[in-house]
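Every protein chain except one is present and positioned as in the full complex.
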Amino acid sequence: MDGDSSRPSRREVLRGALAAGASLTAAAALSACGAQGDVRRARSGDPWRQFAGATLNFISENTAPTAAIAANVRPFTDLTGINIKIVTLELNAVAQRVALDLASGGAEYQVIYADPYQILAPYRKGLVDLRTMQADPNLPKVPGGVGDFIPTQLDAAGRFVDPHAIYTLPYDAPTMIWQYRRDLFAKYHGRMAHDLGFDPTPGGDRTWEEYFKIAEWFNKNARSDVAYGTGHQARQHDSLMNDFSNVLWSYGGDYFDNGKKVGRLGAQDPGPCRLDSPAAIAAARFYDRLLGIADPASRTWDWDGLGAAMRAGRLAMCPNWHEYAATNEQVIPGKVDYAPLPKGPAGTANMYGGTGVAINANTRPHERGAAWLFIVWATAPATQLADLKSKAGGGTPTRTSVYRLPEVRAAEKRPSSMPNMLTASAVTQAWLPDRIGLRPKIPMWNECDTAIFTQLSRMLTGEASPEEAMRSTKKRIDRIVARGWVA
Amino acid sequence: MSTPTTPHPFTHRRDGPGRVVLKNGQAITAAPPGVPQSPLEASSRRSRWGVRVVLLVALAWTLVPLLWMLLSSFKNRKDVTAATPQVLFPPTGQNYRNLFTGSNNLTPYIWHSVLAAGISASLAVCLGALAGYGLARTPMRGKRHLAFWIISTRMAPIAAVVVPLFLIFRGLGLIDSIPGLVLAYLTFNLPFAIWLMSAFFADVPPSLEESALVAGCTRWQAFRTVILPLTKSGLVTTFVLCLVFAWNDYAFAVVFSGPNSQTLPIAASQLVTQTGIDWGQLTAIGTIVVLPMMLAGLAVRRWLVTGLTLGAVTGE
Partner (left out) sequence: MAHVADTSPVLHRPTRPETAARRPHIGFEGKMMTPGLIVLAALSIVPFLALIAMSFSRVRLLGGVRLEPAALRNWARFFTDTDMWMSWLRTVVYFVLTVGLEMILGVAIALCLQRVLRGRNILLSLVLLPMFAAPSIVGLLGRYLTDSTFGLYAWILRSLGFSGDVLGDPTSAFAAVVLMDVWEWTPLIALITLAGLSSVPQTVREAAAVDGASWWMTFRYIILPAISNVLLVALLIRSMDAIRYFDIIWVTTNGGPADATKIVPIRLYETAFRFFDLGYAAAIGLAMLAFSIFIARMFVRLLDTRGLTR
């Protein structure tokens, strides 16, 4: 094969291979250049403009507040000269990319939407302790101070175990509340009150049993208006754990001992799971019964499907995140109202799903400064106010001062220019320390969460009784916790 | 081990022009024994209707979802989620317009997809053609094992290989870049291309090269000027199939892409947001993702057969 004839051919083959290889390496080298190096710091008097020209990547779940920020990011670029690239993905994909980014030792994403349960608790060591940024005299301060953030939220979304360190600034605050069709409740108020023997007006004084009866009443008497009295986010998904937890807590059950503390500040090792307690089993029994009369499509809905069904007029009421108010107002204006969730034998709980924005600890010093400018701006009162007015949906403020602004207070009543504020009276009650529902903030929560919603899903499809579901969840959680967490 | 090697693990044999014999050499020249005799052509009318019904059902089953997607992409917000499916509705181009205006403009996504899928498919075809030819013609022992190893690299579970690949790519600075995606796509496209091309080359009688060599060509010249032009259809088919696989990928893109390299399937998943799936836009994006690949696929349909049957049959 090595005769004269093959010599030029080999060269040609090699040349072809080399060309292919060279183009690859050249492209690789090019892309490598772009990624490295810290941003420049300009010597200007304005602390907001010192990193002008930098580009930051912000990775976020595709939530309403980020949509509003994305639509409204120009003022920040005008203010600082920093370009922001926003990548929005669904939460699982965000957690995946963040973990890989942290694992790589670099910082593709300088600013991170740090879900307290999926990102903050497991990867806290990969995030900057923001106290170091606050202490830097060259950087602007958080306007109004961190004390302006709603205290439960600063703890739940921003801290982990250590009561002093702050890893994120609270950025959004979705909370589960009771959403109901005010037109139908008005229409049937008298008949319902008469048939049921209690005042059916939704509010913190109702009990879950009463919620059940109201739903059943709608099923029987209002078929012409709605298909079902209640709907739930009971798909085999994180949403199912959220929906069930409200009931669990209000019946006095909890995932672990010291639930309030494990929820608010978090724990590395929460101890044995308590889902096999009689209270938890009673809660599961009730939840199973409630889902038995709910719209059967509940088992296919996460929060999003449930919201769509509510807006499509299938349901008289449902527990769902309060940030859906803006969309509700858009599609069926004036027809939905909001109340805190019902109470159970042991009180009430409204699941909190807020998140903060954090800075990747792998960032270089100046990059870090630029990222700080962004998270301070994104959580500033003025930005939160602009988000409330945003056409792109927008979230709700995480700062007490914003809720006190006259124009925001005025928007709590119809007609409202900031439809999310229609939920204000419900959520401000829900955020009180004894009413806020905080799931365990532990590093291995993702896997526990999956065990919980999977076993609940088995219960709802009749494959397991409530007792079995709770016991098998406990068994799994204990196993997961015992395995511990390394990150 | 002295089993005679075949040019391609699954190739057929060509006995002469126009005559087709399957690889297993089954003679299809007479009816097998045991077939009872009886009058003919009785059921042909009935069976023709049966065929029509089956095809009609198959057509409806395949086309309804696609047409529905196309239709829905022209619906407004209300019609697209109407409780009773709307067939007649005032069409609107708003969904498409929204995709190309506003903060999340689709144009860069399309561009990334085109680049990543296009370059990856081209590279796969180039390398695949070389290696495929080598594989088809090599007299080496154990080539069967080599062929199997090549294709088995394509079977690796995506979620498992992604992590080590990510770390390697990170070290090379390939994350969030088109070259990174190109390489990632090569992991599944290259083995496929080698496999496919080797089937096409095995289809070319070696006598052609022989005469070229006799005429004074080098092996490389024979390959380039005689064999390659004969397998043009194979090259095109391989290219299109690789293009389709790369274009449609979601699992790799979700890990390896970033703000500077998001692809179209990522854009689609981004529309599944917390505040509701915008089905109008989603169906519009779906149409944009699906349509070009369908057109490309249909363009090479005629040749797909040869490639996909790996030479187990010859032409039509």
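Every chain is named by a letter (A and B) in the order it is written, and numbering of its residues begins at 1.
By our rule, a residue touches a chain if its C-beta (ideal position, glycine included) is under 8 Å from a C-beta of that chain, and two chains touch if they have at least 3 such contacts.
All values derive from a computational prediction rather than experimental measurement.
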Option touching the unshown chain, where A:G305, A:G369 or A:P466 are the choices: A:G305
Candidate in contact with the missing chain, chosen from A:T77, A:Q330, A:S417 or A:T461: A:T461
Residues of chain A in contact with the chain not shown: 1-3, 6, 9-10, 13-14, 16-17, 20-21, 92, 95-96, 99, 102-105, 122-123, 125-126, 235-237, 296-300, 305, 308-309, 312, 314, 444, 446-447, 450, 454, 457-458, 460-461, 463, 486-487
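Everything that follows uses one rule, which is that only the chains that are shown with their structure count from here on.
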Inter-chain centre distance, chain A versus chain B - centres from mean C-alpha coordinates, in Å: 39
Complex contacts: residues of chain B adjacent to chain A: 81, 83, 102-104, 123, 126-127, 130, 163, 166-167, 170, 172-180, 182-183, 213, 218-221, 254-255, 258-260, 262, 266, 269-270, 272-277
Of all residues in chain A, those that touch chain B in their complex: 5-6, 8-10, 12-13, 16-17, 20, 24, 27-33, 35-36, 57, 61-64, 67, 70-71, 73, 85-90, 93, 96-97, 100, 103-106, 108-109, 174, 303-304, 307-308, 312, 321, 323-324, 326-327, 392-393
